[in-house]
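Here the complex is missing one protein chain, while the rest keep their positions.
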Amino acid sequence: MTTTVTEPGLRRVERLERIWVEPRGLLGWLTTTDHKRIGLLYFFTTLAFFGAGGIEALLMRTQLSQPEEKVLSPETYNQLMTMHGVTMIFLFVIPMAIGAFGNYLVPLMIGARDMAFPRLNALSFWLFLASGLFMYASVFMHAAPNAGWFDYVPLALKQYSPGRNIDFYALGLIFNGISSTAAALNFIVTIFKLRAPGMSINRMPLFCFAMLAVSLSLIFALPSLTIDLVYLELQRNLGFHFFDVTQGGDPLLWQHLFWLFGHPEVYIIILPAFGIATSIIPTFSKRKMIAFPLVALAELLVAFIGFGVWAHHMFATGLPTITLVFFAAASMMVVIPSTIQVFAWTVTVALGRPEFRAPLMFIGGFIVFFVLGGLSGIMFAAIPFDQATTDTYFVVAHFHFIIFGAAVFPILGGMFYWFPKVTGRLYHEGAAKLSFWLTFVGTALTFFPMHIVGLLGMTRRVYTYPSSLGWDAYNLSETIGAFILTAGLLLIFANLAYSRFRGAPAGPDPFFGGTLEWATTSPPPSFNFPVIPTVRSAYPNWDVEDRRADAARLERGELVLDEGHETPASTVVDAVPDEIVEMPGESPWPLAVAVCTGLLFVMLLTRHYAVAGVFAGLALLAVAVWNAKEPQEQ
Amino acid sequence: MRRARRLLLVTGVVLACPVTAWAGNGQNALHPASKQEHAISVLWWVMLVGCSIGFGVIATLLLLGWVRRNRDYLPFGGRDRAGTAIVIGLGVFVPIVILSILFVWSDLYVLKTTEAPAASSTRMSVRVIGHDWWWEIRYPGSRAVTANEIHIPVRTRVDMLGTTADVIHSFWVPELNRKVDLIPGRVNRLLLDAERPGEYRGQCAEFCGQQHAHMAMTVFADPPDAFQRWLANEQQPARKPSTPQAREGERLFLSLPCSGCHMIRGTGADGTSGPDLTHLATRETLAALTLPNKPADLAHWIEDPQRYKPGSKMPGFALTSSQRDALVAYLDGLK
Amino acid sequence: MSAFSPGEAATPAAVARVERARLARPNGWWGMAIFVATEATLFGTILGTYYFLRFNNLHWPPPGVPEPKLTLPLVLTAILVSTSVPVQLAVSAAARGQLARGRAALLFAAVLQAGYLGMQLHLFVHDAHEFPPSGSAYSSIYFTMLGAHHLHVFLGILLILWILLRTASGLTNYRMNGLRATAFYWHFVNVLALCVLGTQLSPLA
Partner (left out) sequence: MRVSARYLDPEFLQWFGLFGAGLTWTVQLVVGFGVTLARCGAANAVLGVDVKAWELTLMVVGIALALLAESAALSVLWQTRDVDYSDPPPEGRRHFFAVAASIGNLLFLVIIVLSGTGAILHEPCHPA
């Protein structure tokens, strides 16, 4: 709409640009508090970790391509296996979906000018980067975590893992958890408080519902992981007793606390995918989502029930049956929110006039893999079958269909879908479609045969296997699939990289999307919207007259807020405008805090506790200095 | 999404393979040799059929969405109201009913078959103790001790009492029953009740460190009389070596560090950290099924265990070929 | 649009006006609320661990470990919880624009809290000599639980001192939000104190 502005409007836009401008160059990136720039920082960082995790996967697949293969030593394999899990979950999927997509899109979708706490947002990123580097330092010291991503005790205790490997894991994940908590907190407050006037909770985009559900899950799930890791460190390094039977502890305590976090984690991974799917499907089906309230509920419900299913990861530990049934029952019913969404998606496509462009094709692939992975997931709620197949490749197949097929496909589709918004250019459609088929076939070929070898008795986390058991052909095809998949992924990134510079200009709204991010220019200006949009439906960008009204407001100067670095805040449920909040500008202190925290964790790792205390103090001091810069109220 | 439908087809075909092509691999969860595993595989096949139908419905909807992409009403007429009805009907009520039935069947009924057996219902018990990375087997009420090869009488309810000497392991013999973890401070029980004589391969299913991959075991379901003979022999102390070479082997075994870790009942060798070798020659494999128990392989193993099982607790020894042959001759005589 | 912009609020009186005009709680308060939620979960997990381990042990505390003392912890916790009153008074005073009274109340609360923390740390060290955390699962979770709570009291005191420091140069919307958030955090710490005390004394029941 900025296309049709006249003199007064133009002057207001210029004033906004002056107010919201950030320093150029490296300094600008180091001190930025712009949610879009932070989103991009997240995007490229997580992409790097995705590459690392992918290489680890390919190495493992090569080792497993045939029986008695000797490419990797057992120790190396176990480190790669653990780092692959840790990387893909904590350093790729979550930060990519929440940090990159969420950061860039949520404020745009709710018509805000930034996140609620811009400096905290920057801090989350720098902490995330530091924690990632912290954990990857271990790889280069050949002391990477090697007890599997769920790191069961007593294997992870000093007695059986004397090295630093497990300390890297425990401290690294505590560190990473701080970043995730800060990010989640920020998203919740942003979604609660910064929605555009009129965007009452029942008109909030489904993507934001997904992000809200994810953030709430993180807020309530991470503490149990953190405390579990604290117990582990206390027992490893200070001689506490939580997990050893002889002193009244219990190794199952670790498993309970880990999975009390670990299962909500699974939904934390998949929920952003739901959000992306519910953004792409209406756009390309050219109609609103069917059963909108149910889909919104389903996204929150799956996160909620996800907290009551953790012990289904422990069905084989010999717990009493009366204990297990609680979790079996919840594990059965946690399926319903997913069935609701699957039918809502498919029916919406069937009811619409779908245009199968690359993003929608990736969502199609997502639905296929999500349904396959979900159906095999149901089977694990049947306790006897779970006890037979748990810790086999059947589980590996199941959760890779979910975590790769279902969680990552929408991320790839979303990269294409929002590429024009972020870069202002269109991606190459043909290459995108080809890359879809490559990744689709690759994924199916890599992970489908794992179901079969699992049923044939192949247990997970083995670095090699004998040839007498009829697993060879399947493993070979899995390895081939992995390389096809890699080719597909490389084609995607090549396409995006090329289009970034050579793509055709996209304009503000190439796909005629329904949510507010399409109501502004591509790429969006640093202040997101010249006028804070007013909302009267769940797909505000399809209410053309409302958007015209915005343009008119720009002329009159209503809701432009070109007096200061400001965004409006409204009531939590019904989004009644309440307050104009002065937003802090760029700040170097988040980076400083992250550096101090990083050094704090290095000192904990090397057991210099006194020095660690000093860095903790410095971190607090940096927070104080950051906080001392208050909004100007004179 | 044509491919989706083809995938469904492949699902059916390929999943039929395990029961046909690889029925005999000895570690196939869908090749049951016990009542318990039968129950589990029935559960699986029923769930597979149900899931295939469910997948079919959704794949068809997607397919219709693509085929009829230029019509914005459902094939059987109706628009948003009908759509919402489908979501609530197929997305809520139908699955709630199906899943509740599945819960009652699997988690209340089938579970009774596969859960730990009532101690009174079993005829004998066998103790399995997980070690990094091998299985210690003991027979309560007898002096028999062996490793990695469990003999049980066929068509007899045997109570497996699982514990661990170090980290968590998981006992899993796919053709006989579901798996159970071996956890410090717990005795977890599992029913072994083979319908037909045979060898059933099993493997540690919980990641237990560097050599998790080489921690397999075999269950031999013998006819009762054969089992009794085997057990009687296992209870005996080791046979005295018969040839001079074997006697030299025994002397070496007792003088070299071997006897510090391994027990050979009836000799001075009383180590407990490694497998009991009293009747090593009656076993078919070495090092938790890493190598076959042939003199040649035994010689290789003694010389350089780290080559076959890196990280194994057993160190290699610099032996002259005559010393090695003597040791092999002695151990190979421990019938 | 009933919105007001920060420009209006520089004096205590203006802040008071703003406080009356509010339809919803400010972002800062919500941020603290979410933080408290995650902290509460953290303590829920710690208390859960306590009972999980308790159920696993026939003798609790194990033989040789003294039963928890009753009176002193009760008295100390009573003192700590009572400081919620001055803290809340400080908020309402500030919201009415009476900054001086508010700060006085805060200062009073901070002194009491510091005294409490001092006593508790003394007890903590004393107990650690009597039955070190490395002695048994009981002492491990006992010291982890108490240590975690003392850390939160310490953090609360820091926040209150920070607010006192900031409001020395007058009251603004921003600082009023900070005060509300701090008070909220403080009440939470006191609720925790009660839960922790109950758990700590549970072996006596």
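Order as written gives the chain letters A, B and C; numbering starts at 1 within each chain.
Simple rule for what comes next: contacts are C-beta pairs under 8 Å (C-beta built on N, C-alpha and C of every residue); 3 or more make two chains touch, one makes a residue touch a chain.
Since this is a predicted model, take the numbers as computed values, not measurements.
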Neighbouring displayed chains - absent chain, whole complex: A, B, C
Omitted-chain contact residue, chosen from A:19, A:137, A:325 or A:431: A:325
Option from A:333, A:360, A:438 or A:482 whose C-beta touches the chain left out: A:333
Touch criterion as defined above, residue of A:28, A:163, A:239 or A:308 at the omitted chain: A:308
Absent chain, residues of subunit A that touch it: 198, 200-203, 292-294, 296-297, 301, 304-305, 307-308, 315, 318-326, 328-330, 332-333, 336-337, 340, 383, 387, 536-538, 573-574
Interface residues of subunit C (partner: the chain not displayed): 51-52, 54-58, 60
Contact footprint on subunit B, counting only the chain that is left out: 88, 92, 96, 100, 103, 107-108, 111, 115-116, 188-189
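Heads up, the rule we're going with is that only the chains that are shown with their structure count from here on.
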Whole-Å gap separating subunit A and subunit C, where each centre is the average of the chain's CA atoms: 32
Subunit A and subunit B: spacing of chain centres that average the CA atoms, whole Å: 37
For subunit A, residues that touch 2 or more chains besides their own: 250
Interface residues, subunit C side, partner subunit A - complex: 1-7, 9-10, 22-24, 26-27, 30-31, 34-35, 37-39, 41-42, 44-46, 49, 52-53, 56-57, 62, 133-138, 140-141, 144, 158, 162, 166, 172-175
Footprint of subunit A on subunit B - complex, ascending: 1, 3-4, 7, 10-11, 14-15, 17-18, 21-22, 25-30, 37, 39-40, 43-44, 47, 51, 54-55, 58-59, 61-62, 64-66, 68-75, 79-80, 83-84, 86-88, 90-92, 95-96, 99-100, 102-103, 106-108, 110-111, 113-116, 132, 166-168, 170, 172, 174, 178-181, 183-186, 188-189, 201, 203-213, 289, 310-311
List of subunit A residues in touch with subunit B within their complex: 73-75, 78, 147-148, 152, 154-155, 160, 244-245, 250-252, 285, 287, 290-291, 294, 316-318, 321, 324-325, 328-329, 332-333, 335-336, 339-344, 346-356, 364, 367-368, 371-372, 375-376, 378-379, 381-385, 387-392, 440-441, 444, 448-449, 451-452, 455-457, 459-466, 468-470
